[in-house]
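Here it is: the structure, laid out below.
Note that one protein chain is taken out, while the other chains of the complex remain in position.
Presenting chain A:
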Amino acid sequence: MVSIVIWTVIFLFIVQLCLLGALVVSKIQNLKEEKLISRYVEEYEEPFFHYLERETEECPDLPRDIRDRVLIVEQLLNRFVDQTRVEIEYTRLQETAHTYLARSYRLFLKNGSWAQRVNTLYYIEDFDMVDLKQEVWQYFNRLSVLDEEYRQAVRVLASFQDERVIRVLLDTETIPQRLVKQVLRRFKDDLFQQMVMVIEDEPGRVPSQVHLAVVAYCGERGSLDDLPFIERMLQFPSKEIRLKALRSLMELKACTDPEKLTRFYLSDIWEERMYAAKIAGRLKWESAQDPLLKLAGDSHWWVRYAACEAMKNLPDGHRLLEYTYNHHEDKFARSMARQHLTVKVGEAI
């Protein structure tokens, strides 16, 4: 037994030593390569940026090694996209990406590792490589697992304004709301309006997560053109849709008629009462003083919090909060008003 154990341990030790040797050698090589690439990136940054900004028509001569060249161009373009504060001139960026990266990216999408494919998709979007749209679509159709690779492929297609994504959204019951919103953020107005129209015309056909995402996104995008659509959603039987509509109204800071919110102050659903209070505060509705005073003594902490926060936003908010602190019949309302008299909340946070 002893000899078996001794030989096993010696064998494992030798394996470890070989592994250590291999790792150290590969680390030395990697560090060398990283240094080389970062030296190139520093060296080429200025002339390359001049070229991208059209200050010169001559693209600097890059190293001949294709692997190095792809890495250098990738880093330079990425740095350019991240650093440039002004409007990026995408045509030159696209041309450059097409010249140096498109061929390699086609290969990566076909034969690369998972991480390499996902990285490639990030860069295809960042560099707006719309010439690869068809390749990405074909590649997307091969994906079945809803992981980061799938999500990024959908995002890329959405950023290329590919209408086929709408069909994907409508046909995928399990699509997450967050991903739908990421798609909507990338859509230009015409594609977004197509989504709204589908909801208006055939609400039963739309997966619930897509419906919720569209209503929620209306608030985020901040266009008053969507106000009638959102207000119609307030009448929707689904509680989740109504809550999203209320939230969107709050974000839009708009509502055509304060009367539309009256029933929500009295709703059995605490989230609806909370949003109603928040909207009243955002819109500085003096007419909402009475409901807010009532909601300050609500049974739910968040509703009390929202009511007192809303009071603070009203033109005479400080006085109203002091009144609540001194005279409200509910001790929790008094306590909440006291906190809001001292805490800085709202826009500052």
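Heads up, the rule we're going with is that a residue touches a chain if its C-beta (ideal position, glycine included) is under 8 Å from a C-beta of that chain, and two chains touch if they have at least 3 such contacts; residues count from 1.
Convention: contacts and distances are computed from a predicted model.
Selecting from "siroheme decarboxylase", "Glycosyl transferase family 2", "Phosphate ABC transporter ATP-binding protein" or "Sulfurtransferase TusA family protein", the unshown chain of this assembly corresponds to "Glycosyl transferase family 2" (UniProt protein name). For the options A:I66, A:A115 or A:L224, the residue in contact with the chain missing from this view is A:A115.
Residues of chain A that touch the chain left out of the display are 1-2, 5-6, 9, 12-13, 16, 19-20, 23-24, 27-28, 30-31, 113-116, 118-119, 122-123, 126, 148, 151, 155, 176-178, 181-182, 220, 301, 305, 332, 335-336, 338-339, 341-344, 348-349.
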